[in-house]
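Only one protein chain is missing from this complex, and each of the others stays in its spot.
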Amino acid sequence: MLKKIDVMNHGEKVLQGNEACAEAAIHAGCRFFAGYPITPSTEIIEYLSEALLLQEEGSFLQAEDEISAMCAVIGARWGGKKSMTATSGPGFTLKQEALGYAVETETPVVVVNVQRGGPATGQPTFSSQQDIYQAKYGSHGDYEMICLAPASVQEMYDFTVKAFNLAERFRTPVILLADEIVGHMREKIQIPEQIAVEEHTPVKHCDKPFGRNEKNIPYAVHFFEGHNLLVEGQLHDEKGRRIGHLADKSGVFVGNLIDKIRKNQGDLVDIDHEFLEDAEVAVIAYGTVARSAKRAVRIAREKGIKAGLIKINIVWPFPEEQLKELAATIRTVIVPEMNMGKYCLEIQRCLKQSNVISVPKLGGIIHQPTELLHIIENETGERGR
Amino acid sequence: MNPLIERYIKKDSLPYIFCAGCGNGIILNAAIHAIDELGVKEDTACVSGIGCSSWIPPYLNMDVMHTIHGRAIAFAEGLKLSRPEKNIIVFTGDGDCLAIGGNHLLHAANRNINITVILVNNFIYGMTGGQKSPTTPPGSKTKTSPFGAFDDPIDGCGIAMSAGATYCARWTVAHPNQLKKAIKEGIMHNGFSLIEVLSQCPVQAGKSVFQERDPWGMMEAIKSQTIPYKSWIPDKPAGKIPIGTFKEDNSRQEYTDKIRKLKEQLRGMQKETV
Partner (left out) sequence: MKMMEISIDKTYCKGCGICIKACPKCVFAMSEERQSFGSLIPYPAQKEKCIGCKLCEMLCPDGCITVE
């Protein structure tokens, strides 16, 4: 249940994206953080190493490795504390097995991935959006992931709170897919006086602790509440007993993991858009690239070009129906990304009637608004001739 | 079913997944007796990783996490840090704790965090079908050492103690009462405790390590290789495995106590500044 909570140190502030994320975590009720320093996410662990120990219920662990950090966070969540970890490319890869465990055991934790260029050590101090598929498909097996992409320091704050709320509500790990630019950028933000936070209401006398409610979501239970929980990494029934050797029950269980996201997908849509009413060309973007896209679209409008913008905030699950509706009349869709053009494949699959153009960018730098403007002009100009 | 055991296990999960004569059931018995005699069932959670030994706690009618390979100690540390007042027991195996999860053992021992690790050493990878483990004796012909194992075995107790574990004991399953006592001491000890249990795997280790497939025969064979020690001596007689309580040190501060004290200090300072 969402509960309004007063924020002590609200008001206008100049914060770095990573700091805003850490601050938001504390406000959202995060009381445990485990992490391992990695560029460009390190400011989050630095900030929380201080802030959490100043909290009455707070605890902090600088883990021996990325894997341990992810595991400790899951352990702490079952201990009853909202928990988070933060990392970047190589660390995100190392966390994948435990992340899959969190999905399978339906553990609500938040994982921040401040993306850097890859593969391998890649570009530690440069930005990218190359982990967009890893965020969804990184761990083995079938599952659905909830994943948010902030584009500003304000959104680093807002989306972190949202990530905690969605994690608690859907009993699943949620990924905040930031990037180096938004992580290291300093901006003025407004910390609200009140935020809505999903609160844990303990379930009493529950003989099927992993049973599901009408929305296909399991109960909010944790250890030491007298449930005698068995948190099991093998596929399990509502009592936690393994069913991995039973094909029919196993199929139902994995189906439930997927359905609890897919069937509630309507609650998981977060799209900003502007100038779509009469737009002939639209830029669809997420994360920091959406900022360049916004600028390009606004300049285009000033020049009289019928351009529009769609900014996707919850990138996974993919907002298929909503995107189809929004872009129904748009002839040309431009998808700029700081990767080889990955998310564009989803958009191409979804918007079959539109001409979907991928604008990939590698090398760790963001698209300039003028670059995108040229593409918008080219696309509309060609049709004009 | 023994009434005490029955009280502590989920009867609808029976029979145990373990092979006939496996030492895991005996370790489960010892743990149940220890928890029962201390009366700490409601305040204790168990964590395990992957492997035969990690199937010990899922039968317990308690809060249990059956996690991923090698990371049981990492999960347990998070759980302990979130609930410092509770007892956390980790069940792990020689592969789980000393191979894939070795790093977590080192760091948890160094932190002296109050968790009790029961390391079940059966000298083999049993669940995957009898491959060499970090503790397999040299010369053993396993599925992955067909010409005889040539890696020197790892000493779990030695590693844990040198990393800073403050309670350390080793027994075999043929010493059930001593094992029970060690588990009790481990739970009561305020710091990182490691209890290594030498156990029999009559199916896999019986075939490739001991050439003796009778469970009791293996238990006697393991027992005959051991030599009782009152404290840790690094130089041990050739071919012998020391058993006993090697270390019980209450002088080092426990990790969650450190955090608690630091937080108290910080709160005091905050009040002063206000």
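Here the chain labels run A and B in written order, and each chain numbers its own residues starting at 1.
The rule we apply is simple: a contact is a pair of C-beta atoms (placed from the backbone, for glycine too) under 8 Å apart; a residue touches a chain by one contact, two chains touch by 3 or more.
Source: prediction; values computed, not measured.
Trainee: In the intact complex, which of the presented chains make contact with the chain not displayed?
Mentor: Those shown chains that the absent chain touches are B.
Trainee: One chain isn't shown here. Among B:Asn29, B:Ser140, B:Ser208 or B:Thr245, which residue touches it?
Mentor: Of the candidates B:Asn29, B:Ser140, B:Ser208 or B:Thr245, B:Asn29 is in touch with the missing chain.
Trainee: Thinking of the whole complex, not just what is shown, which of B:Ile9, B:Ile183 or B:Ile222 touches the missing chain?
Mentor: Of all options in B:Ile9, B:Ile183 or B:Ile222, contact with the hidden chain holds for B:Ile9.
Trainee: Spell out, residue by residue, where the missing chain touches chain B.
Mentor: 1-3, 5-6, 9, 14-16, 18-26, 28-30, 33, 173-174, 176-177, 180, 202, 214-217, 219
Here, only the chains that are shown with their structure count from here on.
Trainee: So, what's the distance in Å between the C-alpha centres of chain B and chain A?
Mentor: Distance between chain centres, rounded to whole Å: 37 Å.
Trainee: So in the complex, the part of chain B that touches chain A is made up of which residues?
Mentor: Residues in contact with chain A: 10, 12-13, 42-43, 45, 47, 50, 58, 61-68, 71, 74-84, 86, 103-104, 106-107, 259, 262-263, 266-267, 270.
Trainee: Chain B touches which residues of chain A in the complex?
Mentor: 31-32, 34, 53-54, 56, 58-61, 63-65, 67-68, 71-81, 83, 97-98, 101, 223-224, 226-234, 239, 241-242
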